[in-house]
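Only one protein chain is missing; all other protein chains are in place.
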Amino acid sequence: METLKPDAANYQSLLKHYIATQDEHSLYGAEQITKQFIKNNIPPEEIVNLHIQAMAALYPDLPEYFRHSMKFLLETMISYGIAHQEYHTLREQQSELKSEIAVAANMQDTLLATTKPAIDGLDIGVVSVPAHQMNGDYHHFVTGEDGSLGIAVADVIGKGIPAALCMSMIKYSMDSLPERTMRPQTILKNLNRVVERNVESSMFITMFYAQYLPADGKIRYSSAGHEPGFYYNARENRFEEIKAKGLVLGVDPDTDYRQYERVLHQGDMVILLTDGVTECRQGDRFIESEEVLDVIARFSHLQAQDMVDKVYKHFERLQNFRLRDDFTLIVLKKEV
Amino acid sequence: MTMDLQSCVTIEKEWDIVKARQLGREVAQKAGFGTVDQARIATAISELARNIYLYTDGGKLCFEIIDNVEQKGISMLSVDNGPGIEDISQVMEDGYSTSGGLGAGLPGVKRLVDQFDIQSEKGKGTEIRAVKWVR
Partner (left out) sequence: MDLAIDVIDENKKTIVKLSGEIDAYTAPQLKEKLLQLTKIEEHKTIVDLENVGYMDSTGLGIFISALKSTKENNSSIRLVNLQDRVLRVFQITGLDEIFTIHTAIRGGNE
């Protein structure tokens, strides 16, 4: 090891000084050398050997047993040294993988991009944050020719790359559905067949699909086993769970979905979410759905986007800034 | 190129691993390796011998000194009649080890030596040649 040579002299003089004085100064010097060793990838056995050489030079008549003990130490360091090298290689590979995933996540963002539409009289807020690099939650806005707004919120079982791949499939199936079939129950029925045919048996997707008709302030919706959202009744100042029963996508190809309808009045809200919101954990404790509602209610006087941002920040902090699951929250507020 | 006579150890029992290390270290010493490299050679021999002991019905390890004009070194040859390795790339991959954690297995051997070559045929056995030069 060429890189060891200048250090060898340095090591020996520091060691000598330390043996004479036991001062902190030499120990600080030793720490600096260690950093060099690590930087130059010097294996531990070389360091032990350096010590052996230094001691032999400083004390030519070291006892036999001491020399044997140092050789013994050197032998035990060999495997440690290979493990250290392997760790290095694995770390490099890991950072390569990380940057590949970052590229994939970027691609996913582009593929699944959707823009929050501007609809007169409807204030919309959206937040969607992945727990890991790639998001297994999905939301999508479509504006129909008749002025209606389609909103899909979906969650693929699991997280990470498999979930993300599955989402791309859903997005393209949705894009290929003809416009006139944009009724929630029809969309879910179609998607269900696509998912059933294309994904592995233990995988499934939940989706809530809503269609807002601005002309009559009406909302139509169907659910494929998705975490229920909430409806806020402004006149009664009351939240209620949106009950919409339906089987998750991908289990039974012949499933029919029920469609529900509701008229929104001024100040009413529709809150759509994924289980990343309702399954937040504080330590080992799950938060209850009343707590979720409390937090939503606390910020409900704000503009929809402000509101979802504040709710997200609250739960992010509650979970020590480490999301366990992808988190998506959408709020629709009827303004007039 | 001049070569010493080969010295070999048959690997059947776990104890034979120690015998192989011992013999290999003697050859390495004779070739002129320093303490650190002797220890590295012994560790490489351990891994090779353990592979024979664990995964085959038996095999042998042979050592010889290589002495040519430019350099001097040791050659370690591991031969077994075991099941063979189907996917060599996989076995040589870091982090892949059936017997131990980080640092174990053939990638470890490769790191300890200067040249490493492996040939294997399914059902016939595996031959590994590792060479380390005196620095």
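Going by the order they are written in, the chains are A and B; count residues from 1 in each one.
Convention: a contact is a pair of C-beta atoms (placed from the backbone, for glycine too) under 8 Å apart; a residue touches a chain by one contact, two chains touch by 3 or more.
Just so we're clear, the structure is a prediction, and the values are computed from it rather than from any experiment.
Put simply, the missing chain touches A once the whole complex is considered.
When the whole complex is considered, the residue among A:P130, A:P184 or A:G225 that touches the unshown chain is A:G225. Only one of the listed residues, A:M203, A:L293 or A:L318, touches the absent chain: A:M203.
Interface note: of A:E96, A:D252, A:D294 or A:E335, the residue touching the hidden chain in the full complex is A:D252.
Contact between chain A and the unshown chain involves residues 155, 157-159, 201-204, 206, 224-228, 245-248, 251-252, 275, 279, 286.
Here is the rule we go by: only the chains that are shown with their structure count from here on.
Chain centres here are Cα averages; for chain A and chain B they lie 45 Å apart. Of all the residues in chain B, the ones that touch chain A in their complex are 35-36, 39-40, 42-43, 94-95, 101-104, 107-108, 111-112. Contacts from chain A toward chain B in the complex involve residues 45-46, 49, 52, 71, 74-75, 78-87, 89-90, 93.
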